[in-house]
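This report concerns only the one structure given below.
All protein chains but one are shown in place.
Letters A and B mark the chains in the order given here, with residues in each chain numbered from 1 onward.
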Amino acid sequence: MSELQLQSVTKRFGGVTAVDGVDLTVPQGRFVCLLGPSGCGKTTLLRMIAGLEAPSAGKLVLDGEDITEQPAHMRGFGMVFQSLALFPHLTVAENVAYALAIRGTDKARQRRRVEELLELIQLPDIADRQISQLSGGQRQRVAIARALAVDPRLFLLDEPLSALDAKLREALQVELRLLQRRLGVTTILVTHDQREAMTMADTIVVMDQGRVQQAGSPLEIYCRPANAFVADFIGTSNLLKGTARGGGRVELPGGTLAVPTAPDSGPVTLSIRPENLHLAAAGAGGENRLTGEVVFVRDIGQTVETHVACAGQRLVAVAIVEGEPPFAPGDAVSLELPAAQIAVFPG
Amino acid sequence: MRTGKPRSLAEHAPLIYPALMLLVFFVIPFGIMLAVSFFQRVQGGFYEPSFTLDNYGRFLSAFFGNVLGFSLGLSALAAVICVGLAFPFTYLLTRLARRRQIAWLVFLLSVLSLSEVIVGFAWSTLLSRSAGISNLLVAVGLMAEPVSWSPGFAALLIGMCYLAFPYTVLLLYPSLVRLDRELVEAAMTMGASPLRAFFTVVVGAARNAILSGLILAFVFTLGIYLLPQLLGRPQHWTISVMITDQTIYQSNLPFGAAMAIFLMLVSLALIGLTLLLGRQKAAG
Partner (left out) sequence: MSAAWSIRLFMGAVGLVLAAPLLVIGGVALNEGRVLHFPPRGFSLQWFVDIWRDAGWFDALINSLSVATLSACLAVSIALPLAYFLWRWRVRYAAALYTLGTAPFVLPPVISALGFLAFWATAGLYGDYLTVVVSHAIFFVTLPMVTISLGFQSIDRGLVEAAATMGATPRQVFRTIVFPLVRPYIVSGFAFAFVLSLNEYIVAYMVAGFTVETLPIKIFNSLRYGYTPVMAAVAVVFVLVALLVFGLIARFGDLPRLLGALQGQEK
């Protein structure tokens, strides 16, 4: 259980830079999620941490010790693979005890540890089963137990839940988070599912094109995205291209908005969450309003999603509505964009 | 498992022994055979080093020209018959339930591993007057009296097809087993009868497999050397028989080697052609 530091870690495959100068500190006992779209370099980064890929440049430091050159089998980490990589020719118990057997632990202690771990994942009776006899969820848990067998210094997970159906996935997310908290093991999980990251992480590291776009708590990342990519990738955001005109004013194709945080000049992108966009009947007065026409209404039960065409762009507003949706396609509406909820990014 | 290149000698170690074995016991023998094919034969079953093209020149004689022509023709005919029968058979085989497929495959492999000697003996018996099929036909009243069909051209052709058939099925099996079932189903929903769907869709989709099957069956039958002696008459002897005969009974290793080199070049050219077909398939 330890603190991991990445210093300008870079990985190039031929001419492609998969991971580009990543600096990151994972404090002791934290649960960190590497989040990003496929191909963003998150899995490559995790594999470098595990020692399965050698960085092209940069350093990995664990508790002050440089482990960049250390081979995977010397690192003492536990890892859960996307394919789970359970050994098909071994039983559940033999899989879980593998790391112990490799270290020459005596049989009795292996057996005790297997019992403990199977207890931990709440599957006490499957020790003698073959892997092929397990269900998807059971395999998942066995893979987790196997990775924890020798109290790993780091617990690494590469999209471990992606093969499961939605319900089971969510149940296991909660379970995994509780397990990690109980053991206090420093954990890094790779995922492309932002809900999963939000549910489990202390710290989310959003990656794109091999770089860290933002690292912070789930709330920080959601409420104060560092750039347009993060704003768009985490949750949904309405992104509006405009031009700063000075004095906190931004000119958009459909009108001008007061945004105090805007720069004095240059192109900007405004971002606002759908739940912060308020709709009113056409003609309603007030600050920061644009007009548009409703093109599509999606009633998802508790909330209503209203799509509005506004000067050539499509904006989405989400509101909790009791009863019938207030607007129908074709209605002219007025949209309020509260200045406090607008994030401004250059470009 | 790992990309990249092995650097140290230790990492190369696993390769040393196999490379040495293949080099010493396969590449060198071929080199010797190639050298011997240019050697001069001397009386008494020996040969002496020299460089002569006489051994290759002998191909030009009418006798060996006939043998070669007959061999190629016979193999071509056998290959066509084999693929003609094996293709529909293999297709139907791949549509069977897995258990029955496996049973067939075990059976085919067992037939494939039968020694040419045994196949030759069995067919010469089957086609003989004393204990052959003609007796069966007489018994059911289709023939007046039993006849002997072996030795003869038909007997030889049957034997060759028999040897090559399981081999051909196993060659066609991989491409047909991967053929999308839905192709045929789609054709049938568009109004094609099963037979029509088979000829238009399956045969079309497996065009390259059929062609490489033909070529490889051809090369395989070219290599058959015992059946012509057991089921054919002397005029049915093929180039493979000639090679054995020249080498062992005429003690003319240089000439046998020259013929073997020639046969190898023909085979390699044909196999190269199937490789090319395979690449085209991958690209197309």
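The rule we apply is simple: contacts are C-beta pairs under 8 Å (C-beta built on N, C-alpha and C of every residue); 3 or more make two chains touch, one makes a residue touch a chain.
Remember, predicted model here, so these are calculated numbers, not experimental data.
Engineer: Where does the absent chain make contact, in terms of the chains shown?
Structural biologist: By the stated touch criterion, the chain not on view contacts A, B.
Engineer: Could you tell me which of A:Leu4, A:Leu60, A:Met79 or A:Leu161 touches the chain that is not displayed?
Structural biologist: A:Met79
Engineer: For the chain not shown, which residue from B:Tyr56, B:Phe70, B:Phe121 or B:Phe153 touches it across the whole complex?
Structural biologist: B:Phe121
Engineer: May I ask which residue of B:Thr52, B:Asn135, B:Thr200 or B:Gln250 touches the chain that does not appear here?
Structural biologist: Once the missing chain is taken into account, the touching residue is B:Asn135.
Engineer: Since one chain isn't shown, list which residues of chain A touch it in the complete complex.
Structural biologist: Contact residues on chain A toward the absent chain are 50-52, 71-79, 81-85, 87-89, 98-99, 101-103, 146-147, 149-150, 156.
Engineer: What does the interface between chain B and the hidden chain look like in terms of residue numbers?
Structural biologist: 1-6, 11, 14-15, 17-19, 21-22, 25-30, 32-33, 36, 85, 88-89, 92-93, 98, 101-102, 105-111, 113-123, 125-126, 130-132, 135-136, 146, 162, 165-166, 170-171, 173-175, 177-178, 194-195, 212, 216, 219-220, 222-223, 225-226, 230, 240, 243-244, 247-248, 253, 256-257, 260, 263-264, 267-268, 271, 274-275, 278
Simple rule for what comes next: only the chains that are shown with their structure count from here on.
Engineer: Cα centroid separation between chain A and chain B, in whole Å?
Structural biologist: Between these chains, centre-to-centre, one finds 59 Å.
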